[in-house]
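Single-structure report; data block below.
As you look at this complex, bear in mind that one protein chain is not there, while each of the others sits in place.
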Amino acid sequence: MNAGSTLEIAVETSGETTIVTPKGEVDMARSPLLRKSIADVMKAKPKRVVLDLSGVPYMDSSGLATMVEALQNSRKNQIPLLLCSLTPRVRSILEIARLNTVFTLCDGRAQALNG
Amino acid sequence: MNAGSTLEIAVETSGETTIVTPKGEVDMARSPLLRKSIADVMKAKPKRVVLDLSGVPYMDSSGLATMVEALQNSRKNQIPLLLCSLTPRVRSILEIARLNTVFTLCDGRAQALNG
Amino acid sequence: MVQGPRARPAPSGLTVQSVFHEPEVHMQILSRPELLAPVRAMTNAMAARVGLNDIDACHLALALDEALTNIIRHGYDSDRNGRIWIEMGPLALTQGLRIEIKDRARSVNPDELQGRDLEDIRPGGLGMHLMRTLVDRFEHANRPDGGMQIVLEKSSTPASVSNAS
Partner (left out) sequence: MVQGPRARPAPSGLTVQSVFHEPEVHMQILSRPELLAPVRAMTNAMAARVGLNDIDACHLALALDEALTNIIRHGYDSDRNGRIWIEMGPLALTQGLRIEIKDRARSVNPDELQGRDLEDIRPGGLGMHLMRTLVDRFEHANRPDGGMQIVLEKSSTPASVSNAS
């Protein structure tokens, strides 16, 4: 565990898809790390980006803003962005922010990779 | 979840053994519940009692005291008491209190039931 | 010897203590993003203590987080040594938690606090909308002595309702 931050982000590739898997709560102190990870991934122009949220038990508006920014980036660069494996808490937060219909949500990672 | 208390205790029987499985952190506010559960179980004079601690991520000295009391009760009534499936945190607390050699510890539930 | 930040008494509030709630915890934290996680952990456990379910607890903790984030960013302009006072305690008439937040940052015209239109999909401006939506009672006021005061209250929703989605 690195001092002060308990968000860890794994990046892997599966075929032409890049999968970003943050692990930890995403708040104002941690969202810059997620923002940078996604921006770096987009820069490499993969065919598709999947954000696996199974390890994210909590997200605040700075986390939501990070994902909205990623979506705008993905549209501009025509790289589809999919979110998968949302925990019930994060799903409920997305719904309250009315962003659940803005993003492409998949139940599991397999569905996101085939979708 | 019942208001104010987040310790839940399951009691089951397997053959002539009674298994007590608390789930939650055991502190001063919650140990009386555990104490009562174990005392009730002992009163029924089972052949053996197993305390499955897999769902206990934390225990303070009132929890330790509850288990020491249970051990004394078990010796008096000649009902063997076994602890199984300790989490690393609770194991470390038992070691610091030097109670790890006082109790009979088993790795898993299967071992406790056969031991 | 350098003097570290000392605790100062909380500014007096606009509301008086009442029979309807009882503060059990008073905190003073510095305006640092790294302290959001510890406060959130405390809030979740306080919410569980009064009987809120996991999702309700998370929503209340999120509302508090948004309030603190705004105070840190907009109120104190990311100065790491601003003081924020937080008070928590059970409501007396329902299973619920009340949180009061005070700062000594620059106060702002409540009209500026609208947040953005939700149809306008862009980062930012979500915080105010979330705060208003996540709790049962949301109050936001400037104190006569300077600084702001925010009240958040959330009561337990029946399991059948909160588990519906």
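Read from first to last, the chains carry the letters A, B and C; within each, the first residue is number 1.
Following the convention adopted for this analysis, contacts are C-beta pairs under 8 Å (C-beta built on N, C-alpha and C of every residue); 3 or more make two chains touch, one makes a residue touch a chain.
Owing to the predicted nature of the structure, the values given are computational and were not obtained by experimental measurement.
The missing chain, though absent from the display, is touched by one residue of B:A10, B:I96 or B:A110; that residue is B:I96. The omitted chain makes contact with just one of the residues C:H21, C:H59, C:R104 or C:H129: C:H21. Looking at subunit C, the residues touching the absent chain are 1-7, 9-10, 16-19, 21-30, 32, 34-35, 37-42, 44-46, 48-49, 87, 89. If you put the missing chain back, the residues of subunit B touching it would be 4, 6, 25, 27-29, 58, 60-62, 64-66, 68-69, 71-72, 88-89, 91-93, 95-99, 102.
The definition used in the following text is that only the chains that are shown with their structure count from here on.
The greatest centre-to-centre gap from subunit C, using C-alpha centroids, is found for B. Subunit A and subunit C have CA centres that are 26 Å apart.
Annotation: 39 Å between the Cα-based centres of subunit B and subunit C.
Subunit C has residues 54 in contact with two or more other chains. Residue numbers of subunit A whose C-beta contacts span two or more other chains: none are found.
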